[in-house]
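Only one protein chain is missing from this complex, and each of the others stays in its spot.
The first chain written gets the first letter, and so on, giving A, B, C, D, E, F and G; residue counts start at 1 in each chain.
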Amino acid sequence: LRHRMGEVVYGEGKTAAQCVAIAERLAATGTPVLVTRLDAERSAALRQHFPEGRENRSARTFIANAPAVKGSSSGEPFVAIIAAGTSDLAVAEEAAEVCVASETAFERICDVGVAGLHRLLHKIPEIQQASALVVVAGMEGALPSVVAGLVGRPLFAVPTSVGYGASFGGLAALLAMLNSCAPGVTVANIDNGFSAAYAACNVAHLVREARLEGARRESL
Amino acid sequence: LRHRMGEVVYGEGKTAAQCVAIAERLAATGTPVLVTRLDAERSAALRQHFPEGRENRSARTFIANAPAVKGSSSGEPFVAIIAAGTSDLAVAEEAAEVCVASETAFERICDVGVAGLHRLLHKIPEIQQASALVVVAGMEGALPSVVAGLVGRPLFAVPTSVGYGASFGGLAALLAMLNSCAPGVTVANIDNGFSAAYAACNVAHLVREARLEGARRESL
Amino acid sequence: LRHRMGEVVYGEGKTAAQCVAIAERLAATGTPVLVTRLDAERSAALRQHFPEGRENRSARTFIANAPAVKGSSSGEPFVAIIAAGTSDLAVAEEAAEVCVASETAFERICDVGVAGLHRLLHKIPEIQQASALVVVAGMEGALPSVVAGLVGRPLFAVPTSVGYGASFGGLAALLAMLNSCAPGVTVANIDNGFSAAYAACNVAHLVREARLEGARRESL
Amino acid sequence: LRHRMGEVVYGEGKTAAQCVAIAERLAATGTPVLVTRLDAERSAALRQHFPEGRENRSARTFIANAPAVKGSSSGEPFVAIIAAGTSDLAVAEEAAEVCVASETAFERICDVGVAGLHRLLHKIPEIQQASALVVVAGMEGALPSVVAGLVGRPLFAVPTSVGYGASFGGLAALLAMLNSCAPGVTVANIDNGFSAAYAACNVAHLVREARLEGARRESL
Amino acid sequence: LRHRMGEVVYGEGKTAAQCVAIAERLAATGTPVLVTRLDAERSAALRQHFPEGRENRSARTFIANAPAVKGSSSGEPFVAIIAAGTSDLAVAEEAAEVCVASETAFERICDVGVAGLHRLLHKIPEIQQASALVVVAGMEGALPSVVAGLVGRPLFAVPTSVGYGASFGGLAALLAMLNSCAPGVTVANIDNGFSAAYAACNVAHLVREARLEGARRESL
Amino acid sequence: LRHRMGEVVYGEGKTAAQCVAIAERLAATGTPVLVTRLDAERSAALRQHFPEGRENRSARTFIANAPAVKGSSSGEPFVAIIAAGTSDLAVAEEAAEVCVASETAFERICDVGVAGLHRLLHKIPEIQQASALVVVAGMEGALPSVVAGLVGRPLFAVPTSVGYGASFGGLAALLAMLNSCAPGVTVANIDNGFSAAYAACNVAHLVREARLEGARRESL
Amino acid sequence: LRHRMGEVVYGEGKTAAQCVAIAERLAATGTPVLVTRLDAERSAALRQHFPEGRENRSARTFIANAPAVKGSSSGEPFVAIIAAGTSDLAVAEEAAEVCVASETAFERICDVGVAGLHRLLHKIPEIQQASALVVVAGMEGALPSVVAGLVGRPLFAVPTSVGYGASFGGLAALLAMLNSCAPGVTVANIDNGFSAAYAACNVAHLVREARLEGARRESL
Partner (left out) sequence: LRHRMGEVVYGEGKTAAQCVAIAERLAATGTPVLVTRLDAERSAALRQHFPEGRENRSARTFIANAPAVKGSSSGEPFVAIIAAGTSDLAVAEEAAEVCVASETAFERICDVGVAGLHRLLHKIPEIQQASALVVVAGMEGALPSVVAGLVGRPLFAVPTSVGYGASFGGLAALLAMLNSCAPGVTVANIDNGFSAAYAACNVAHLVREARLEGARRESL
């Protein structure tokens, strides 16, 4: 499983030159290398060095040796990435790139905030097919509770720093998610789409391996 | 309007004797007197002094000269008091007693937490008849956002101290409600069913008066 | 009521192009479209696209298909917007634009901070005519308590981030307002003139409808 | 000045025996000895040992060698102790006992909260005669701002822990007072009537000495 | 999956009679019913009513219709419950009872705090066999980071309120876990062994189902 | 007394043009007008308009109709402004300008932090001559406790935002000063040299008036 | 060094029986066993089991196989334990017992708070003889800064929870100490006399060993 994920570089606090050098060394074996938290300048440096690489400016990520993207129609266990508002999309995109880098199938379900419930209810059947959920929301952070009440899948909640005033940089959403009255909701750091998606991909991989294992046992 | 509400005494930090003495003085004119935040001992002292009074132990309130209770079937503009869980009921009951003391019609809609959405959706038509809403919730405090997304009425949210750990005595629910992505949600202090209901009754009274005013103008 | 408000777009985190595109789509039916939290560049983009639109730079808002402004002299139920200091005006202006967009009559009562009480006392008779109050204050956030003690109307308090040091970005004013010793004060998020005004307009609309309803019943 | 105050013992965390022993030693010279933060048991121990002493159970204080009480009619510079609600009286009483122990004239002005402004306005002429003010308030802590706007005297504000929910043990009142928009308001710790009164008495003593000094210079 | 878990009742804030009545109703169909957060009195009431039930005083739980306990030797996908210190055991036990109630195999690995690293390193091979991990730690909450660095399984961290001073009731451990430098760590509320274990059991059930699914597909 | 202070304008959030316009209007009667919290641009605008005015860039203030500066040698009751470190000087300077604008004598005693105690001890005799003290300190905010232990004068403490990390923008110093173990220390907002000096000047004025009053009475 | 300290048991959250059992097992080899955070009942249980043991009720500790106490006159490198007020003594005593259990010489210097500076200055020559300092203070936590400015020894500061209101359970003192303007002050958890003394004893042991090492080298 670990190898599946390839390598990850945390771009914040590294120079463009450092990012390129580290990515180059790690990418030499052909494994995917995901670099996160990139500003425009560092992203451009990576793009220039890895012209085949996959750049996602909204996610602030870059993947060298990027695998092909897989959706739910691939038939593989997939991750559903659910986001409340347009402002939460950057975090949802970071989660999506983790799925890409780890060769995990995924679907995005966006703009389904709790104040417009019908859009969300409409998407529930699709969400119920997923193996694991990443649920991204800012402001009052209510979305994970509502989704977890409707879908019985491991749900990884990501509070975002979207909001102002008493959102205190995402603290309001973080506290809300930690206090979810729906059981089984666990929470990543504010804006940490990376870690929640890593956990969700981990579950999807376990499911894939278990299917293979079940088949292997049966075939004996 | 003000006279409508009768008088209110904040019971916390007053002795049983003080509560009785103040209530007696205020009740002399026949106006309703609501005493809040009563422990068992002070409540008993009031009950003994005002055997006709209305005691609500769950709400921790007592009303001397209590008016009759009015529901939505009274045809008057009414307040809907909506609570998420059984543990939030004490606060909802305090809100209910404010309605009683101010001769405002009201209905309770309870056990409609966001993790069990269908119970809530079932109640929406009833809620839409109300003139104003008091929405009580602890833990992640998500209920006001969901309700406000479905019902276009003035909504007064009350966070409760129900929860543990990172609920920090109701802070998580308070912050969530202040950051509601649904417009028009305003918030009372933690566990302050009194103040939210006071505001909601105020709206209901305004509506009642406006109906009378409309009729009066028309009849001229 | 809902339709009354027209449409609202939260400008923060959207590009100028996105703001224009969304506003254009929503404005097509002729309904008012209020865009909030606009910086100079985005505001200019909207102004260029909707030359007839209403721009309020102090409020950081823009209204496409803006209705005419109505004051208390319109005879309609109106909202009083009360602000403590000159620094709180931006938030008061945002509240005012919500009234405009929702075709609600309103009056501004400004520069009435609690440290200069006589200016405020002078305005009380005017304030008592309103159907609902939006009270905006920063620093110690004392104004809502004083006003609510003098005027028996639904009062929606808005703490502002005006201040420094231990104001902690508006937290001091927020906490003060949540702890108001005057009953019926409810509170919006820091700097959220939008939501408080939305609630106040909601009350004014209810009163207008109730008058019509009263007249209708009488006329039968 | 210092000698004036006599001696002060902080009773919290000391046994009854320790309180008596310390007070006995300090009182031997005949100077007043103020003991603060006493529970019933320790207070009784002091009363038994100093039957002539001055016990104030509401203030939780005891004074051995207690001087006579002086009011504003004494003609001496006096301290006005102003309190918002009945629940703030314990703190106001602690302030009063500091005046007694330091032989400072003082007056109590109570039950003048900001939500009932007229009671306060009525007392302003009396307050304006004082040399220094101690203003005690809990909940939203608005009283010092209003008083300082009306009376140009050194004003020492004391937030109290009266309140619940988002009062956070007096934090809301403390922050409000620190952010007072009225100039010259300074603040003591939550519930610290002692320190605010100590400062106010200090001012009154300076004024008394300055009068004597002025007379002395003139008489030369 | 959902049905697997049986029913859960949150015991806090319910009377003994209410706990028994609710549990009786839910248990009628023979499904396991887990009641959490029970004090001695309520636990005794349940024990008396369900003499066959499973009581765990350290976990503060009771299970009516309790399934048999399954360990890692069952061959089923199992959950590893890892706890740092003896004081964290109550939370670990709550997690264990969730496994029991949901018929999930599990193993306890306790007393493996980070300040005594060798005990932990010794247990790593066993932990690597698990499908999902619940990691419980108080004080500085370092254990999840260390475990996640050594074992590539979905890891659900539970901060506990064990500690004093600047642990602030578990806040220190909570923040530490949210900031884990090991990817894929997600976090439950302070002391919420229930929710973390619910998530972990969810993963174990998914793995079990996937094995069956793999076998089913293969056998076609 | 009030008139003494002249007028004060809070420059923050006002344009240069507004600052000039307001100052011009207030200065017309010849009274001193103090403008605070000025950036370079606004300060220059005032300087250009009032070429005789008093500009203090370190204090970020400007005084139109500035009175002459008076030191302790003037024989008048004076204020001592005491600052711990060089970084606290800006706040101390703001305090000094309040003394200038209100025609109060004052002395600066700087660079006397608690980690270099001997410099402070050396200054104590001078400080003991003052009528009131303004004590400015950042970081751990220890200076007021030490000074108040040595000098029996009304002491107004000002925490500054100097520091980093766990100083949390002056919060550490603020809390330290509020908890001073020396009696009679009261506290202004973080960086609020203005309000502390206003209070201190108020005391000095009272002393001056009391001297005159004493002389007047004597001369009768 | 490690062996020197003997064994330590954290008594909080363990039953009396558990405390005795663990202590008995650890004490079997004759090594000192320090048990901390004991209430009266558990302490009595240990006393009964180890009648020769050393009980310190003020420190809430017990030592089985307690070594003899050594003071500074022993000629060994010693630890100075300095405490501000009588209320901080419990924490100072816990520190003292750590010295006893680890056979480290120590001296207590108490009642030397910063508001009574002369008592402290008097003790400085004695303090300068120590190898390491434990400085205990509550409220504003100023003592470490003052001591560190006067004595160039490793200084371990311990904030205590002594105080009320804005001391927030020791937070004020903790923040003050972390922001000390004197270099080299490091800080233990609130009320954690144990850990600070452990560090100080560690330094004293290093010094002792270095002396032996120096002698050994010289003697070769």
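FYI, a contact is a pair of C-beta atoms (placed from the backbone, for glycine too) under 8 Å apart; a residue touches a chain by one contact, two chains touch by 3 or more.
If you're wondering where the values come from, they're calculated on a predicted model, not measured in any experiment.
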- Item | Neighbouring shown chains of the undisplayed chain, as defined at the top | A, E, F, G
- Task: Tell me which residue among E:A59, E:M139 or E:V158 touches the hidden chain in the full complex.
- Result: E:M139
- Of the candidates A:G113, A:G170 or A:G214, the residue in contact with the absent chain is A:G170
- Residue, one of E:M5, E:A148, E:A188 or E:V203, that touches the chain absent here: E:A148
- Note on the structure: Contacting the left-out chain: of E:T36, E:N56, E:S131 or E:S167, that is E:S167
- Item | On subunit A, residues whose C-beta touches the chain left out of the figure | 10, 12-14, 159, 161, 169-171, 174, 189-192
- Task: Considering the whole complex rather than only what is displayed, give the residues of subunit G touching the chain that is not shown.
- Result: 1-2, 8, 77, 131, 152-157, 174, 178-180, 183-190, 194-196, 198-199, 202-203, 206-208, 210-219
- Task: Extract the touching residues of subunit F with respect to the undisplayed chain.
- Result: 86-87, 162, 164-167
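Keep in mind that, in the parts below, only the chains that are shown with their structure count from here on.
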- Counting in whole Å, what is the centre-to-centre distance of subunit A and subunit G, each centre being its mean C-alpha position? 49
- Query: subunit B to subunit D: how many Å between their CA centres?
  - Reply: 38
- Task: Can you check how far apart subunit A and subunit B are, centre to centre, with Cα atoms defining each centre and the answer in Å?
- Result: 42
- Query: When you check subunit B against every other chain, which residues touch at least two of them?
  - Reply: 165-167, 171, 174, 178-180, 189-190
- Message: Chain contact topology under the given definition, line, ring, star, complete or other?
- Response: other
- Query: What chain-chain pairs meet the touch criterion?
  - Reply: A-B, A-C, A-E, B-C, B-D, B-E, C-D, C-F, D-F, D-G, E-G, F-G
